[in-house]
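One protein chain omitted, others in place.
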Amino acid sequence: MAPVSQTVRVKVLFFGRLKDVLGHSEEFLDLADASTIEELFALYAARIPELAKYRSSVVASRNEEFASWDTPLRSGDEVAFLPPVSGG
Amino acid sequence: MAPVSQTVRVKVLFFGRLKDVLGHSEEFLDLADASTIEELFALYAARIPELAKYRSSVVASRNEEFASWDTPLRSGDEVAFLPPVSGG
Amino acid sequence: MAAALQDDIFQLVREPIDVGALIRHVRAPGDGAIVTFDGFVRNQSHHRPTLYLDYEAYESMALAKMREIGAQLHEKFAIHCVAIVHRLGRLEIGETSVLIAVSAPHRAAAFDACRFAIDTLKRTVPIWKKEYFEDGAVWADGELPPAPAVTLRVKPAS
Partner (left out) sequence: MAAALQDDIFQLVREPIDVGALIRHVRAPGDGAIVTFDGFVRNQSHHRPTLYLDYEAYESMALAKMREIGAQLHEKFAIHCVAIVHRLGRLEIGETSVLIAVSAPHRAAAFDACRFAIDTLKRTVPIWKKEYFEDGAVWADGELPPAPAVTLRVKPAS
């Protein structure tokens, strides 16, 4: 039997200037299974075109570890989009 | 006229283990004019032979500046013999 | 990765940081040196007078990254104990935003570790600073943390 098309639910967080652009800092989102972080970001950029210009100055994390943009997501994952950090 | 032979009075200070060897830490001493710091140390080493063995692990100062052993002394100079320093 | 010693401190706080208390905390009779980095709010940024700052963090990840720095310090340097505390929320001019204190038997390790800690914190810990000026506010320029370029996927067994 071919696998049934499934969705996964992930938590998405935005910080710093990204949060200002989005107007909110976190939400839950349903995605096609095996979507990547890149695809997740593209969904938001489709919704809010201004986001696209931040793509090259953002890093992503998955479950509190820095992650590459091609990381596939699983249900329950927490993904964050992080602008350049300026602590200290 | 040939110059009259003169003496100069200098203050001599000892610190750390040198002070322990000498049994005192400072005194005034009369020296032949133009005596060097080396000659001053030799006077003490003649008096207290144990001092001689410290010669290579001592530096001298003249008027609170590190000075070479061939520095000639003048009246009123303050000379100190300093073992390896261990502040901090 | 070496476990952090029990008396290391990694904290995000919203109250003023007590520098003296943290220095006393990392102090132990077997040590001889403590090097401390105290970062605090400057009165200007790029020659514009600053009114105050606001720090925010991805708190759980920031704490995890701070602990990771602590573990790296114990791996790389012969230190005894470390405290890393970062403040969040509104900070006035002159207030400490970050305090790092490192104790060690010898000073070279304490200096190297303290500097490694603040350099790494500024590159990798998800904390952001918003600067407030007379005429508005901006997110400070920062550093993009180094993230893996691609995921190395294990080929599924067939």
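Letters are used for the chains, namely A, B and C, taken in the order the chains are written, and counting of residues starts over at 1 for each.
Here is the rule we go by: a contact is a pair of C-beta atoms (placed from the backbone, for glycine too) under 8 Å apart; a residue touches a chain by one contact, two chains touch by 3 or more.
Because the structure is a prediction, the values reported are computed rather than measured.
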Q.
Could you tell me which displayed chains border the chain that was left out of the figure?
A. B, C
**Q.** Per the touch definition above, residue among C:9, C:23, C:64 or C:144 touching the missing chain
**A.** C:23
**Q.** Those residues of chain C which, in the complete complex, touch the missing chain
**A.** 19-20, 23, 27, 29-44, 93-94, 105, 107, 110-111, 114-115, 118
Q: State which residues belonging to chain B touch the missing partner chain.
A: 13, 15-17, 20, 57-61, 64, 66-68, 70-72, 80, 82-88
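The working rule: only the chains that are shown with their structure count from here on.
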Q. Viewed as a graph of touching chains, is the assembly arranged as a line, ring, star, complete set, or other?
A. other
Q.
Report the inter-centroid distance (CA atoms only) between chain B and chain C in whole Å.
A. 52
Q.
Using mean CA coordinates as chain centres, what's the gap between chain A and chain B in Å?
A. 76
